[in-house]
Each structure stands twice: as C-alpha cells, then as structure tokens.
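Heads up, one of the protein chains got dropped from this complex, but the rest are sitting where they should.
Right, subunit A next:
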C-alpha cells in the first residue's frame, strides 16, 4: 500500500462507515473492509479504477467530486477520506465543508507544495516543480489548487475546523524524524485528520 494510505489505514477505527473520495483502485477500502470491518463507498471517475474496485468487491460510484456530495445526507457516515484529490478540485474549501457535512471527521492527504525539493526547483531553476509527487508539466497538470502543509492548517483555522492529527510522509520513508520537526519543509505528502467544529 502507498505510504500515505498505510498511515491513514492506521487512523481508521474498526467498524467505521466511510466514504473514500477518489478511491482509485479501492486498495484502502478493500483492506479496511477485510481487516477492520469497515463499510462504505468509494467515489471515482477513472474507468480502470472503477473496474478494479468492482473486482475487489468495493462499492464504487462513478461521481465527479466537483459535483459535490449532494447525494449523501448529513452525517451519512463516520469518516470521509480523500487522498491526492484536494489539489484537483475546483473549490477545495467548499469540499472541506461538504466532507464535514456528511461526516463529523475527515482525513485529507495532498502533495505539499512547500516540500524542499519543490522549493529548490522553483528557486534555483526558476521553473514549476516537477517531482515524484507532482509529475506533470505546468500546462497539462490536473493540479489546479496546489497548497502547502501550512496553507491547509490555516484554512482549517479560518473555518473553525479542529485538526485532530497531522503528519507528513514521503513515498519511501513516511514519518522520518526531519519531517516531524519541519513538516512544511520536509514533508512530501501532507496528511490531516480534522474534526467538525472547535
């Protein structure tokens, strides 16, 4: 499992009802269903991801996140998870509201634009960063709302959303000590666990 998913897996309580936004091939949901008795749905628009979910027996809905979560009632589930999707949304702030409407708690993982390699790329090469976590060129990237670890923390503060847990990881060594110390600089992927209200 991807490092960020590994970390998130550990944060999900047993028997939770969850919604996984941009669930990909359903790896996380399948593992949670098998080992933690978790139930829920994945939302995905990639046809291959959808078929992979069906093969795993993961409930998957073809639904564009930019259309919102209007088909889910308030408190439809216990936890909403969204990994690597925040930065492609038209309105990430509105999505955060939606996520915390359908569940009291959510977990969000996204590429940290302030990661030191990205900073070096911009500072010394004068070009938009291209990296393992941001593999696209500026002109064809789906990432229209890149942000930093600190940006997201500020958004939560402005919205009155409580940060329960935060972490950064890289695909290789998640939880490395340097990233604990200076997450905004050394974290490649930012992961937040937030709760409705203060």
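Just so we're on the same page, a contact is a pair of C-beta atoms (placed from the backbone, for glycine too) under 8 Å apart; a residue touches a chain by one contact, two chains touch by 3 or more; residues count from 1.
By our rule, contacts and distances are computed from a predicted model.
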By UniProt, of "Homoserine O-succinyltransferase", "ATP-NAD kinase family protein", "1,2-phenylacetyl-CoA epoxidase subunit B" or "Phenylacetate-CoA oxygenase subunit PaaB", the chain left out is "Homoserine O-succinyltransferase"
Of A:47, A:142 or A:160, the residue that touches the missing chain is A:47
Cross-chain touch to the chain not pictured, restricted to A:2, A:56 or A:145, is A:56
Those residues of subunit A that touch the unshown chain are 34, 39, 41, 47-48, 50-63, 71-73, 76
